[in-house]
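Every protein chain except one is present and positioned as in the full complex.
The first chain written gets the first letter, and so on, giving A and B; residue counts start at 1 in each chain.
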Amino acid sequence: MTDTLVAPTGPARPTRRSSGLFRLTPTSGIGLGVALVWFSVLVLLPLAAVVGAAAAGGWGAFWNTLTDAQTFAALRLTVVEAALVTVVNAVIGTVVAWVLVRDKFFGKRILDVVIDIPFALPTIVAGLVLLTLYGPESPVGINIVNTREGIFLALLFVTLPFVVRTVQPVLIELDADVEEAAASLGASRFTTFRRIILPSLVPAITAGSSLGFARAISEFGSLVLISGNTPYQTEVASLKILKFIEGDNQAGAAAVAVLLLLVAIVTIVVLDLVARRVARRG
Amino acid sequence: MSIEVRGVGKRYGDFVALDDINVSLPTGQLTALLGPSGGGKSTLLRIIAGLETADSGSVEIEGVDATKLPPQKRNVGFVFQHYAVFKHMTVAKNVAFGLEIRKRPKAEVKAKVAELLELVHLSQFAHRLPSQLSGGQRQRLALARALAVEPSVLLLDEPFGALDAKVRKELRDWLRRLHDDVHVTTVFVTHDQEEALEVADEIVVINEGRIEQIGSPDQLYDEPANDFVMGFLGAVTQLGPVRLRPHDIEVAVQPGVPGAAAGVVQRALRVGFEVRLTVDVEGQAEPALVVLSRAHARALDLELGSRVWLSPTTGATSVPLLGEVSA
């Protein structure tokens, strides 16, 4: 049921329990040191370099870059598209998870695998795959290249599994007794769903949606072939960064990148808060 | 009659869960469905609640044929073994749920919730989440929630099964008192004969999908319809041609009582105020078990190897060996 290729069930955090843990020995201390150096070299220093480059010109330069009409249009388009996709996914993802858990029909297992495909596919291939059906040589006569609908479709494709895969396990674990209790208290099936089941799914939907939102904001590969990169029309944040880099405007690229980084960090924090709230409810 | 069950049968594949069940439960009575696990008692309760559909037969609640009614329309309160509380709602919201579904005026809902929380001693927890309550408190919450809609019958499925022994005992007494106050027709399922004997007005013993006996706790204990009922309600031993309770055996150290069986004490186990003897009875494969008070045992001066003569006390409850129903 839940063979997810990239399980979006949120980060695997160690528990807060620290008793019963070993104290660092010389060997493990060296191990920790090596790991931290590598992590810094690979992740922390480069990300710090991005922040440094964005801050180098001061707040004014940073602000000017982001409020430049063309950049701002790209940012706005990215946020609006990502928000739309997130709303659609929150609804459709929940419906898909519902059908996969509650319904029973021939071929359901295949659908369950299909959900994972957008995760498993390289992003550039995802773009190419969509273009075969909805591109210039579309057999159904739809061409999404260089349209906002195209960006929407690509984002919908790559973010499909997030809500489905976070809601599915919660739905499986839901207690049937609770639904029977609601029924014997007089609640119709719809009322039971709205007042009992849906509230239990909200944390999972929130978690899946924020993962999907973060992914949509930062998506690059699948949009390269689809979005025509027309300023003010179909240019999104990640492609704007690429354009800045290719134009040797590192500060501009870094400014947009910092914004995307911020979204990533906020997402992680939101997920952590959601996870803790759920843990408290028990 | 509040609940009339007629000819109800239910199968799961080859497994017969219920076979032609007929039972009527009078209004205001507290009834226990007693039997071993997997005997069909929970299935019967769920059929009455509409959570399962019977393959055959009919269920009538308060004179209305409920056989085809969905659970929503039956006006029954159902309490689950594992509470089934709505985790995301406060205690008060849980209790209010059924009333809100019925679109009662806000003021009425508020008053009713306050009254019920008072009844189940949870008033001070009204605004907590269920996760902050103990098991016993959660079950009282579930009971209040079920009672809020003023159900015509209250059904409880192993309501105390998930609680530890001490809380179970408290809640059992409390349920009895509550029922004396509220007087709603109540059916509860249990596999614990002590629970049934202590709380219920009437007990329905169910085993292997069939009703073995219906009666008051005293009737069941004193006049068990068969071997199964007798065995299920307490310890049973064999003496000659009959089965009877170990404390219903008279012990003599000398022959004299007509028909007494001679034997030798094999083991003597002292547990608290009683002494349990294992007696090898002549001409009987199974040893007989005898329970007598410590004082009595001391007076008889019993020890291992003592020769004793056993006979049923006058008025002892007994059923014939291998027999189904005593004449």
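Descriptive notes on the structure:
Definition applied: a contact is a pair of C-beta atoms (placed from the backbone, for glycine too) under 8 Å apart; a residue touches a chain by one contact, two chains touch by 3 or more.
One rule holds for everything that comes next: contacts and distances are computed from a predicted model.
The listed choices are "Class A beta-lactamase-related serine hydrolase", "Amidohydrolase family protein", "Sulfate transport system permease protein CysW" or "Potassium-transporting ATPase ATP-binding subunit"; the UniProt protein name belonging to the chain that is not shown reads "Sulfate transport system permease protein CysW".
From the options A:Val87, A:Leu111 or A:Leu198, the residue with contact to the unseen chain in the full assembly is A:Leu111.
Along chain A, the points of touch with the absent chain fall at residues 3, 5-7, 11-16, 18, 20-25, 27-28, 31-32, 34-36, 38-39, 42-50, 52-53, 92, 95-96, 98-100, 102-105, 107, 111, 113-118, 120-125, 128-134, 139, 153, 156-157, 160, 174-176, 179-180, 183, 189, 214-215, 217-221, 224-225, 237-239, 241-242, 245, 250, 253-254, 257, 260-261, 264-265, 267-268, 272.
Interface residues of chain B facing the missing partner chain: 51-53, 71.
Here is the rule we go by: only the chains that are shown with their structure count from here on.
Chain B has its Cα centroid 54 Å from the Cα centroid of chain A. Those residues of chain A that touch chain B in the complex are listed here as 175, 177-178, 180-188, 191, 195-196, 199-200, 280-282.
Across the complex, chain A is touched by residues 49-51, 70-78, 80, 82, 84-89, 97-98, 101-102, 129, 131, 142, 145-146, 149 of chain B.
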